[in-house]
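Note that one protein chain is taken out, while the other chains of the complex remain in position.
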Amino acid sequence: MEPVLRVHNITKRFGSNVANDHISFDLYPGEIHALLGENGAGKSTLMNVIYGVYGADEGEIYLNGKPVEISSPKHAIELGIGMVHQHFMLIPAFTVAENIVLGMQKELRLDIKDAEAKIAAASEKYDLRVDPHALVSTLSVGEQQRVEILKVLFRGAKILILDEPTAVLTPQEITELFATLERLKKDGVSIVFISHKLNELMSISDRISILRRGKITGCIDDLANCNPEALASAMVGRQVTLGVEKPEQEAGEVVLELDHLSVCNEAKKEIIKEFSLQIRAGEIVGLAGVDGNGQSELVKGITGLLPATGGAIRIQGVDMTGKTPREFIDAGVGHIPEDRHKQGLVLSMSVKENLFLETIQDRPYTKRHLLQKKAIQEKAKSLQEFYDIRAASLEVPAGALSGGNQQKIIVGRILEQDPKLLVAVHPTRGLDIGATEFVHKCLLKARAEGCAILLVSTELDEILELSDQIAVIYEGECMGVVRDRDATKEGIGLLMAGVKGTQAATAS
Amino acid sequence: MEFLNIFLTPDFYSATFRLATPLMLAALGGVISERSGVLNMALEGQILMGAFFGYLGSYLFQNVWLGVLTAMVGSLFLAALHAFMSIKVKVNQVVSAVGLNTLALGITSTLFRFLFGTDSQMASCPGMANLDIPVLSDLPFVGPVLFSQHPLTYAAVVLLILLNLFLFRTSRGLELRAAGENPQALDVAGVDVIRIRWLAVLTTGLFCGLAGASLTLTGLNTFYDNLSSGRGFIAYAAVVFGKWTPVGAALAAILFGAGDALQLRMQTIFDIPYYFYMMMPYLITFFALVFFMGAAKGPAANSIPFEKDKGRRRSARRSRMGGN
Partner (left out) sequence: MNKRARAMVNYLISIVIALLLAFAIIGALLLWQGVDPVETFMALFQGAFIGKSNLGASLLLATPLILGGLGIALSFRCGIFNIGGEGQLYLGAFAATWLGVNLVGLPFWLHIPICFLGSMIFGGLWALIPGYLKISKGYNETVTSVLLNYVGVYFVNYALSSFFKEPGALNHQSPKIQTSAMLSKIMSGSELNTSFLMALLIVALFFLIFYKTDVGFKLRAVGQNAEASRTSGIHTRKYLLLAIIVSGALSGLAGSAQVMGYQHLMVQNFSPNTGYDIIAVALMGNLHPIGVLIAGIFLGALRSGASVMQIMMGVPVTILYIIQGVIILSILGFSRANIDFIGLVGGLFRKKESQSMAKEA
């Protein structure tokens, strides 16, 4: 059988950096071919070359055996290639129908009624249920993804590229997505599935190609005789052991107590409703939940960035309700924020300056308001060494560093303050395996030293691996707290989807 | 009593529409640009260019309609510069607007001195007369208010209707709005975001050219330094106040026009210093923004330059004045 898509010897350079180095890759009709690789391995670049966003420097692309020059996304769409991006390309202020027909209409008049009817029919045909009249801003993440897929199919795509499609879904939604993909496969759609989640890939893919540092390092056809460890090693290029050593440890005193806490977001809408939770010293509590269920608001409530509108927050028994972020920091709350570029770092300031965002006014770094150059330099040097922050110098802007090293700046400066409570939000998002390991080690070290830790993550695997207890958040409410040893993926998944009852969490 | 009488005369309403015309034209232009995702605080400079070049064209060609044409060309020049700076070079759009407004002030007042000297002030150019629409203009009250205006006022109304249809009833309008909401989404849908934004900003220039022409060529028929005197900012406020919709912006412009008309009439009735009347349009606009606005949300991607190659070597290399 001839491949529908064949990529031959593609090379793409950005300056001196080779993002794709002579990559060859093929896709057969009705196949799900996964592309596995770490962040920065070159997956996105390759897909952007196929989707016509970048031109390749070398190499050819064949569609159904014929060589093609894909000049733009528009051209890719015309050739039947569709892409579902990790960050959905939807316009929240538009309706589903408007989003789907965007860019498709040649004629000037916009007949939205007619479009809606056609979309309803397509949604029926592919069994992707969405309401064409609904505003996208009112849809759940899972529904938005259905709109994205429908958008691509509606344009007649025969080749579907999915970039990290499961990152934002609950386990149940993932199952549903996989069922959809299987159906599409039967209809003859060929799918490229990009991910870094090993288990998932093994369950959905027909073949897996592994990408490392811009090169294809292997293509595995025989998935039955393959294990996650082997895949991970191929992906990283060295032996890795999945899972971390987490010694048993008795939890100490209660450090954080949330007592029916309610929090409103910036738009004054109540997001967190009567949330109660306790975290003890030397304990990691994982907060599981689908993105956008109030994690950000809860974290901002716990760190004083948003005021509590009801209930109370106590830290080591002291009522912190209504206190400022500064007072929370002084009370021993460390915060590794979810978006390191927006909340964690001042990218244009130097690495050195970023290491002192919280502590600059303290002695010995400042005396009588004057900055003490020497003390700052020495401290920065020692932090850089201890946390292995790789930068050309301490004077370069933080924005010039890799994601992993940026995260080390944040982790380093927060842990250096000896927090009593550490709130770590997506601490490994977008990091490669090496940096992820490092951050996990830091968290466990803090745990060993008696720090209470709230770990917020959408990666269920990470939560299950590190946590002593798992709390699940759904639409701003606490669905329940489960001990690590009693937790199952399915049970947590049900709670994440809003199915109540402690039975759910432990049901297998 | 005398004060209330103002509202009973058709004269007041007729003046409202006349004074609202430049604001309305510029505000509609602003809506186009901002809906496509380019902040447009340079309306002021564009109106000034339109006003001067309209006057110049009408004077040189002794034809008011050629004047309207040159007004549009003059303001188009500034709009093109704005598009280049905002879309191509991707500078901070607020600050570059300050530069553009200053440049417009320099170009117009310098050329005015060069061409007309400093003493021969009141060199008059042909202007346009009011156009009475047959039959309708004879209606009592409504006739003089709505159907005996100068042609650019009718143009403003027609453009309002056309713009509204374009934005909400056509595919190109949908694409323009998408460019201002999420340009990346539009780009992956295969539509050229850069092209849309360029066209939108240039169209804004044409609208502002008309706005400028409506200042100089409808009775004043001459020019003086900084003639636009902040109308561009009031028009911008109308865009915000009208929540970025053509109808809203037009209504806001009419409201501000009414304020101006009222001010002119109150001068003859009340013994309040002249300066307070001069201040009134700006104060009304200010308070309208502050008290009735709430936290207005504009197009989501307004003022954010579109970068195709997103994510690569960003932020750190970005200069201090770069994007937001």
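Each chain carries a letter (A and B) given by its place in the written order, and its residues are counted from 1.
In this section, a residue touches a chain if its C-beta (ideal position, glycine included) is under 8 Å from a C-beta of that chain, and two chains touch if they have at least 3 such contacts.
Everything numeric here is computed off the predicted structure, so don't read it as measured data.
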Missing chain: touched chains present in the view: A, B
Contact partner of the left-out chain, one of A:Q105, A:T217, A:N265 or A:S348: A:S348
Contact with the hidden chain (one of B:K90, B:R172 or B:K243): B:K90
Among B:M41, B:L56 or B:I87, the residue in touch with the chain that has been omitted: B:M41
Omitted-chain contact residue, chosen from B:L56, B:A156 or B:V240: B:V240
Selected residue (touches chain absent from view) among A:R109, A:H260 or A:R326: A:R326
Option from A:S137, A:N199, A:N227 or A:Q361 whose C-beta touches the chain left out: A:Q361
In chain B, positions touching the absent partner: 41, 81, 85, 89-92, 94-96, 98-107, 109-110, 113-114, 118, 225, 229-230, 233-234, 236-237, 240, 273, 275-276, 278-279, 282-283, 285-286, 289-290, 293, 295, 317-322, 324
Contact set of chain A toward the excluded chain (per top definition): 15, 303, 305, 324-326, 328-330, 335, 337, 342-349, 353, 356-358, 360-361, 365-366, 369-371
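The rule is simple: only the chains that are shown with their structure count from here on.
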Sites on chain A touched by chain B in the complex: 14, 51, 53-54, 72-75, 77-78, 83, 85, 89-94, 98-99, 101-110, 341, 347-348, 397-400
Parts of chain B lying in touch with chain A, wherever the complex brings them together: 169-175, 177-178, 181-182, 184-191, 300, 308-309, 312, 314-318, 320
